[in-house]
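As you look at this complex, bear in mind that one protein chain is not there, while each of the others sits in place.
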């Protein structure tokens, strides 16, 4: 079976969808030379559907809103996580509210793609954020695929969705490759999580690239603890039923998330579990600390403020013991 | 004792601090005519320290960062909650990171004041947000005073703090008045919550104006349930010890928060409680729904997506019964 | 072709009286939001909208009631929107601040001042790919100090988008006089991006029409964006809340000077008295019916609070723990 990389999966999803639907177009910076490998080959095939933009993120984000209202399906690519904070207002307060404010007259099918969220070694304090929790909090549809297959399927569904959807692709996952039979590539519905590994003692809910770290830890602990790894895949909507079913089986819960602790995804999952699920032991979170800023240029400091496998091991062991 | 209104308390804090410290100045829109009553009288007293700005929120937010680095202590006023989303990047990714990125060479003592967060009847879907959870998530110091005395004391501390601090003043609290002896007005440290009413059966953590609603509910339930009302007053830093002490006494917890549910302040409090506190019953949140947008112009719909006293009553009753 | 004098008169009269009725409804509490009255600025709406084809797309702003009526939005359904009723053009989800009415070619009104310009640019770009419809963005003098608006000038110019930027310069952004907010000029900003721009009298609907028709022609024929700045004035406060506050940011003499150029009077002078009377009577009839419709239309059902939030719906959790 061919090996499909995560970045290639994004490229393939976009190519397939542009082939299928002439209303899909892509805009963003440095697209012609496909700096992020997402738009490779598109300029040749769809010369008038690749819009290379100046450094005007707010302008072109609003532009996409207008184009979507006018019947197109824009895919907007951003180069750096903080750029999504720069356009947060345009997405959450404008694009995401226009349908409601029009009483259903318009729809705003824009996909915002961040092919590289989180820490990239060396890139500095302003380039290492994980802004996904903010979008989910504000009610913007938010997905974070962990694997090439999911990247393909969720990106495709995001483009086909009639609302704004933000697709966060974790930096460390981009290089990941997977054996894939191309015919199996298909849209994956938003809001459907996936048990990546079954287990009986504890559910580890892992977000984005940490799914792979969690699987490694599960392997490592295999003799000692039976770990179930749950990947929500999309944050809003969220697969509460899937998580509940897993916790029902294991009775214990640890969240492994690279976002900041305070009001992060880990908080939401633990809160909901505390309200609604039967737990045999207090749950735990392994996250970035409160207020974390990854300085991004001194790996010693960077790694100190990102969740680690060792922390996950300790948290799992503590949860199964209590 | 004189009655002090919340809005007047803000005005008084700013006036006192501008009197005391010549580096403090204020900038924002419509300041000369004190549209929000915060800057009343300041133009006459400090004609060169009231900077009325054009509609350039990002520009003047960055301007404040620079002025703060240059030794001043800017107070920036914003007219509408969404404007804080519009300048989120400038605050969270720029102002709040410059000290770290300089290795401690600079400080950025800016205070961002939102004299009216949340729903104002009639003002539409784009004017009714509660963005405070986002700032706390990203590590920006965040306070939300519930009373005139706290508004005075926390605003003063925010101005004196050497870091960026956002002060959220809930719309419904602005008209509140309190009997205050002016000599008792004093700075209130960030990160120190307050038990507003003692009780033995359940702790209700209420945020901002909901503190008053919670107190009313506590009165209403007085014969039936003994409710302790805890007001965190500041969200980041957060008074975890104060909350833990309260929950230690009551063993039960309900959060009453006007932010969106998913990844909101309620989530953080429940998560932390689940991890660290001993609870006799599952905790509950009463919040805005997931993804809530308050349409802001049809009160029937608006109230349906904001937490209510009736919901709090039901949540308290359920928690004490279980 | 420029519409007849009485058509302009009718539009201006309709807007004027509609707004006056609105102010009554603000006082009675039926319009909970208050409004941003455009009284004094009606000629811009009338002249500008007459130069558009019904299928052209306009992005309005917070002071947009005139744009809706001038484009033919149903006064009853529009007023029902302002009173937050299900019979409103947006089913009560928009109110006065963020309305849209696609049947009248108005695609919304972003509350983020200045940002509608970039949305209109994207909309114009999309429309141009499938035909010869054009987009119009209307904003005030306050918007030209918002960077996002200037970004849209750049995009529109680079990509030759069929969009007309209309600045209703009424001299103030809330209480802030335009000269203390705007270094340089409005038209100078557009010109800096290679966008043809002119400053035009906004009190005379016929003058407005001519300037707008030229800009629309240019856009429709592939000539790209242009900007027209209409100088105008609002006789009322920024928002009806000013009726309860005394904000002395402009003096009586200035208001009086502008009242001498009241668009209603300017256009009335071009219409024979008997025609005017007939128009006035019809306007009152229309508005009586509109008010009736607006106040009889049902209030939204709280159970429908989440309707229209998403086009591809998702399951949402309520704000209370359901366990």
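Letters A, B and C mark the chains in the order given here, with residues in each chain numbered from 1 onward.
Following the convention adopted for this analysis, a residue touches a chain if its C-beta (ideal position, glycine included) is under 8 Å from a C-beta of that chain, and two chains touch if they have at least 3 such contacts.
Being a predicted model, the structure only gives us computed values, none of them experimental.
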Which displayed chains the hidden chain touches across the whole complex: A, B, C
Residue among B:40, B:79, B:93 or B:203 touching the omitted chain: B:93
Of C:68, C:107, C:125 or C:153, the one touching the omitted chain in the full complex: C:153
On chain C, residues whose C-beta touches the chain left out of the figure: 145-151, 153-154, 157-158, 180-185, 188-189, 191-195
For chain B, residues in touch with the removed chain: 51, 53-54, 56, 58-72, 74, 89-90, 93-94, 97-109, 139, 141, 161-163, 190-191, 236-237, 240, 275-276
Touching residues (missing chain, whole complex) on chain A: 29-30, 32-33, 35, 52, 54-59, 80, 82, 86, 121-127, 261-262, 282, 284-293, 295-301, 303-307, 311, 314-315, 318
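Operating definition for what follows: only the chains that are shown with their structure count from here on.
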Topology of the chain contact graph, where touching chains are joined (line, ring, star, complete, other): complete
Most remote chain, CA-based centroid, reference being chain A: C
Interchain centroid distance [CA atoms averaged], chain A/chain B, Å: 30
Centre-of-Cα separation between chain C and chain B, whole angstrom: 35
Centre-to-centre distance between chain C and chain A (centres being mean Cα positions), rounded to whole Å: 39
Touching two or more other chains - residues of chain C: 92-94, 98, 110-112, 147, 309, 314, 316-317, 321, 323
Set of chain A residues in contact with two or more other chains: 89, 93-94, 97, 100-101, 139, 236, 275-276
